[in-house]
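Reviewing the structure listed below.
Shown here: the complex without one of its protein chains, the others still in place.
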Amino acid sequence: MDRILTANVHKDRSFALEVYEAGGGYQALRKAVQTPPDDLQEIVKASGLRGRGGAGFPTGVKWTFMPKQPQGPMYLVCNADESEPGTFKDRLIMEKDPHLLLEGCLIASYAIRASACYVYIRGEFHHAARVMERAIAEVYAKGYAGRNILGSGYDCEVVLHEGAGAYICGEETALMTSLEGNRGYPRLKPPFPAQAGLWGRPTTINNVETLANVPFIVERGAEWYQSIGKAPKNTGPKLYCLSGHVKRPGVYEAPLGLPLKELIYDLGGGMLHADRPLKAVIPGGSSVPVLTAEECVVDLDFDSLAAIGSMLGSAGIMVMDASTCMVKAIERITHFYAHESCGQCTPCREGCGWLERILNRIESGRGRQEDMDLLLDIADNIQGQTICPLGDAAAMPVRSFVKKFRPEFQAHVDRKACTVSSHAQAHD
Amino acid sequence: MPDVEFETRVDEIVARYPQPKAALLPVLWEVQRRKGYIDLDSEAWVAQRLGVSVAHVHGCVTFYTMYKQRPSGRHHIQVCTNLSCMLRGADELFEHLSRRLGIGAGEVTADGEFSLIRVECLGSCGTAPMFQLNDEFHEDLTLDKVDRLIDDLKAGGT
Partner (left out) sequence: MPKLTIDGREIEVEAGRTVLQAALSAGNEIPHYCYHPGLSIAGNCRMCLVEVEKAPKLLIACDTRVQEGMVVHTDSERVRGARASMMEFFLINHPLDCPICDQAGECRLQEYAMEHGRGISRYVEAKNAFEKAVDIGRHVMLDQERCIQCSRCIRFCDEVTRTGELAFFRRGESTVIGVVPGKPLDNPYSGNVVDICPVGALTLKEFRFKTRVWYLQNTPSVCAACSRGCNVFVGVGTQRLLMATQGQQDESIKRIVPRVNDVVNGHWMCDEGRLSYRRLYSGERLVRARTRDDDDATWEDAVRTAAAILKSAAGKVGLLISPRLTSEDMLAWRLLLERLGGGPVGVRRLVEGKDDDLLIRADKGANSQGASWIFGDATAEADLFAAARAGRLATLVIVGDALNPEDGPSVEAAARERIASVIHVGPFVPGDAASAAVLLPSAAWSEEDGTIVNFEGRIQRVRRCHLPRGEGRPGWRVARDVAEAARLEMPPWTSSAEVLASLAERVAEYEGLDLESIGLLGAETGVGLGA
């Protein structure tokens, strides 16, 4: 497949407007502002584009939730808070091809009749934020943003907003609450963002990579998009983030549905150490259930992974070889959720810390026989009973690790030590 | 605390939003960029300027991990220790740094030059292990690279 999303990233000064335009950039925007917004919504719907932030919700459908007649300001929010462990694709787009994102933002804003687009970027992405700032200034100077865009009569402001260190702000309602100047607490739904979002106004939140697909869809059409990947519901090019025990970690573009083994062994150069075979893979960022080596015969698309009980999520593929202690791995992941829990609702606030403490005991040789079942029960009591999916994101990995690698947990408890060779230490 | 330049900058920021409260995070960043950290006096000023209570501001300062309530070292090292970095030696990297600098997580060296903390995933898993030094990412680290970087910083580099 020819590079689509990553066509520009290796060009010299790829971030500059003139480089972007030289490659055909902003033609899609020109076309879009001459097209009725509802038609654009239909095109994106027909393309089958699904959200690339983690939930995989059909983007065009999400756009149709917005009111057709604005009765006041409406907003597009670009979710650039990329914080899902194992994920680093949005950063690539923003640092190397910010105009691809901005063009997508402007087209999307126009399509949903937004009066402004807020790009919420995580505070740690300092470099990406400076690149985006520069690109936004270029876009205003050229008349692609602001008043009367390309003479179409459409006005749209673009504002960059920096976060300050909170994974939870990647959850769309917490993002809005944070943007409004509050602690990043998720909101109860309903109302949904398209009814009442930012400052109570209809709002659509889309991920960076999702928006980066939009110019191509507008330019080349829904049918073209459907020809990539697996029509009708798993279409388009995808950025896969490969990390962990592989020779060539990094972002790889391929059609949706790339076989996991191909990503690891062909594109990724195979396992880091020849004598340490594949043990486990988390396919979609740390919030999704882990796969055993045997389960890795699977295509990386939304429905294929769902069919085997996991998720494509943010396509953060984290590869673990035989040297990995699974207890330590899940302890580390659970520590993340406990650290990032906003604390608003009871099961997540209390339960994530509890899970971490139990895992810490097991990992350090102080586990009890009843601890594995206790972990599963706590995970069950968190999942589905929280305000937002962070609770689920903490529970699902714990459940999958304990279920699929139970003997390792058992060994830690029985022998009060880790049994994985490179990690084996006796604990008192 | 407020000087004309700062207040103008704050006005610019506030103008980007339909409600002044939304400027809270960006304004707190401005405070921290100038002062190095955010103290109670600054919180009070920001609260007054944006029309919120001081407790609300303090609640945000303590919620978001990047805001500092006291000065960090001149070289603030934030080591990612999440899964992908852990798989590529982040723990060993952290221990090495800790020994080399003589401080633990959350501490500042006596001369105020270095501080060291563990952070969560920085979106750099493809170039693990790595850390963020003040605003900049330092990726594809090895213990040697780290040693050379520390030597450099100690010799007066930035």
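Which chain is which? They are A and B, in the order written, and residues in each are numbered from 1.
Here, a contact is a pair of C-beta atoms (placed from the backbone, for glycine too) under 8 Å apart; a residue touches a chain by one contact, two chains touch by 3 or more.
These figures come from a predicted structure and were not determined experimentally.
A.B. asks: I'd like the shown chains that the missing chain touches, ordered by label.
C.D. replies: The chain that is not shown touches these displayed chains: A, B.
A.B. asks: Just one of A:Ile362, A:Ile387 or A:Val402 touches the chain that is missing; which is it?
C.D. replies: Residue touching the chain left out of view: A:Ile387.
A.B. asks: Please pick, from B:Pro20, B:Gly36 or B:Gly59, the residue that touches the omitted chain in the full complex.
C.D. replies: B:Gly59
A.B. asks: With respect to the chain omitted from the figure, which of A:Leu256, A:Cys342, A:Met372 or A:Ala393 is a touching residue?
C.D. replies: A:Cys342
A.B. asks: What residues on subunit B make contact with the chain left out of this view?
C.D. replies: Missing-chain contacts on subunit B: residues 40, 43-44, 52-56, 58-59, 62-63.
A.B. asks: Identify the residues of subunit A touching the omitted chain, counting contacts across the whole complex.
C.D. replies: 166, 183, 188, 338-347, 349-354, 357-358, 361, 368, 374, 381, 384-387
Going forward, only the chains that are shown with their structure count from here on.
A.B. asks: Under the stated contact criterion, what part of subunit A meets subunit B in this complex?
C.D. replies: 73, 82-88, 90-91, 122-127, 157, 159, 161-167, 178-184, 199, 241-245, 249-251, 282, 286, 316, 318-320, 324, 328-329, 332-333, 336, 339-340, 342
A.B. asks: Can you list the subunit B residues touching subunit A in their complex?
C.D. replies: 16-19, 21-26, 28-29, 50, 52, 56, 59-60, 63-67, 81-84, 86-88, 119-128, 132, 135-137
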